[in-house]
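Selected chains only, in their assembly positions.
Going by the order they are written in, the chains are A and B; count residues from 1 in each one.
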Amino acid sequence: MSELGLGVESARTADGIALLVDGEVEGDGDASASGIEAIDHAGEGDLTFIGDARHARFWATSSASVALVTRGIDLGDWSADGRAVIRVKDADQAMIQVLELVESAAADIVERPEPGIDPDARIDPTATIEGDVAIGPFAVIGARCRIGSGSVVESGVRIYSDATIGSDVHLHAGVVIRERCVIGDRSILHGGVVIGSDGFGYRPDPSGKGTRKIPHLGNVEIGTDVEIGANSCIDRGKFGPTIIGEGSKIDNLCQIGHNAKIGRCVLISGLTGIAGSTSVGDGTLIGGGVGLSDHLRIGAGCQIAGRSGVMNDIPDGETWAGMPAKEARIAMKEQAVIRRLPEWSKRLKELLDPR
Amino acid sequence: MSELGLGVESARTADGIALLVDGEVEGDGDASASGIEAIDHAGEGDLTFIGDARHARFWATSSASVALVTRGIDLGDWSADGRAVIRVKDADQAMIQVLELVESAAADIVERPEPGIDPDARIDPTATIEGDVAIGPFAVIGARCRIGSGSVVESGVRIYSDATIGSDVHLHAGVVIRERCVIGDRSILHGGVVIGSDGFGYRPDPSGKGTRKIPHLGNVEIGTDVEIGANSCIDRGKFGPTIIGEGSKIDNLCQIGHNAKIGRCVLISGLTGIAGSTSVGDGTLIGGGVGLSDHLRIGAGCQIAGRSGVMNDIPDGETWAGMPAKEARIAMKEQAVIRRLPEWSKRLKELLDPR
């Protein structure tokens, strides 16, 4: 349960919340909420939200106090005794509005360190730290690095030499940024992210036994407004950069290989791996657990279903799925036939079995 | 090879070990073992174990000195010259008994820091540290945190503000726990685990270009006796908690999304991802490399085979497999037909090909 703290006391009543989200109250306008929860977990004193019929059936028997409900959804009979519904255009969007209001009003709900450099941070004398930067204890910042104004470097972060961190960046605890990498303004890197580790590149050893490491002399360039989830890894280029375009969001435990080029506003869900030198166009959405082979060209505005294994280029705007991945409508047709195979198997055997 | 050190010297002879595991000796009761190894790697002076016929055939030619063997397993002819077999009800269980005895007798086999707060740990003055807590160097503990008695916080751990850590918890090096998260008594978090990072949630930007981050104001609540493997990540709820129930065990490199609810005594193997708001019932077993879509309800007592991609709710007690996942007995039937397709393909083409 998250505490509602919208800055004004009235914001905790149905009438008050309705004003903030441009909604109409049904029931008791004085009904008040101090927490937020999903309808199937909400109790007395909670604000909840109902955006479809599947969840609407819980409202009558729920003990939640206030609900944001998309206009037109039928809630059946319910008791308005100390309870209220706020009708809005889109309950999901209204809830996000409430979350944003809570976040901006309640400064202490998200920890944000005061600007200042901790005496136990280790900062190379040749590094440039701009104004209003917060650097936590046991962070290490290497030679010739630059940290832009308003950025936060949490405890234990390690930035190798010659890296450039933009303004208003937030590097969470344990982030590692290797030499010469670049992080754009307002980007957020969650705990344990590793940027600029050497790519996975080897060549046969001249001795004929085993392999020899190929030097990785490139870097990683991350655009503005990028967010990278906990423990994700982005390898440096063999030469030239690995690129993450502005506004792209990468979930936890993703792997981006050397010299990959990810466009703008690409969304990549958790446990996805993108192999070396593959490019992904602007606005493409990639589900969780996906793998993209190396040296592919994935178009702009594509959608790739979760757990797809992509081994071919994808033209702009297409939706792909499956392993090996193909256009989703084809993959679905294949699955539809495969689902029938067990019931057809006896007859298939009679027809086809050479034995 | 792990050193046997059971506290008493006799424990290293076949006769001594037999007493500890309630077994009967065949061969030389004075045969002694100082290490433990699997039968295919064991050498002279090793204790090994044989729980099935597949491994039994190695015994005659092995140089291992002592073996725990499940009663009734035929070992063929073997030389008892300085060697012994200990017959037990279940060799695997007996070996675990031996491991537990070794662990409890040999304090130095697993490092466990003495209680005390390292002078180079950074602890906020408003944090509450109960008795007999060990906190290593360069650990950072935020404002208003509470650490229960007997817990161990290894070096470099970062706990953000307002987090609550129970009693007898062990947080290994490099763990990151974000603000307001809760860790239950006796839980173990292995190296590099990140608890409470922001969930992967965005909404279209009002500008029509790209996305805007949805605030994540919830937390993570981890029950008692939970174990979480190295570099796994559990995201905080959008509002309300992401929950891991008591006694659940999560392997390395797993990802649990925002507002997921994992029941009690759930086992989740490595590289598995569970997307946002999905719930998993008590006692369910999930194999490695599995993906669960968002907003699913997975029942109690289910089994999900490794590498399944689950896109539907699963009723209590069912066993599912495949991609897309379905009941395992159906998935197996499909695979049985698919295996025949290559040999049937020529005849299928003749029958069906419109060309």
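Here, a residue touches a chain if its C-beta (ideal position, glycine included) is under 8 Å from a C-beta of that chain, and two chains touch if they have at least 3 such contacts.
This one's a predicted model, so the numbers in the text were calculated from it and none came from an experiment.
Novice: In total, how many copies belong to the whole complex of which 2 are placed?
Specialist: Oligomeric count for the entire complex in this file: 3 copies.
Everything that follows uses one rule, which is that only the chains that are shown with their structure count from here on.
Novice: How far is the middle of subunit A from the middle of subunit B, if each middle is the mean of its Cα atoms, in Å?
Specialist: Going by mean C-alpha positions, subunit A sits 26 Å from subunit B.
Novice: Which residues, counting only subunit B, touch subunit A once they are in their complex?
Specialist: For subunit B paired with subunit A, touching residues are 122, 138, 140, 142-143, 156, 158, 160-162, 174, 176, 178-179, 192, 194, 197-198, 200, 202-203, 209-211, 213-215, 217-218, 231, 233, 235, 237-241, 253, 255, 257, 259, 261, 271, 273, 275, 277, 291, 293, 309, 323-324, 330, 333-334, 336-338, 340, 343-344, 347-348, 351.
Novice: Quick check on the complex: what are the subunit A residues that touch subunit B?
Specialist: 1-2, 35-38, 41, 93, 96, 99-100, 102-103, 109-111, 120, 136-138, 154-156, 172-174, 188, 190-192, 225, 227, 229-231, 247, 249, 251-253, 264-265, 267, 269-271, 288-289, 306-307, 323, 335, 338-339, 341-342, 344-345, 348-349, 351-354
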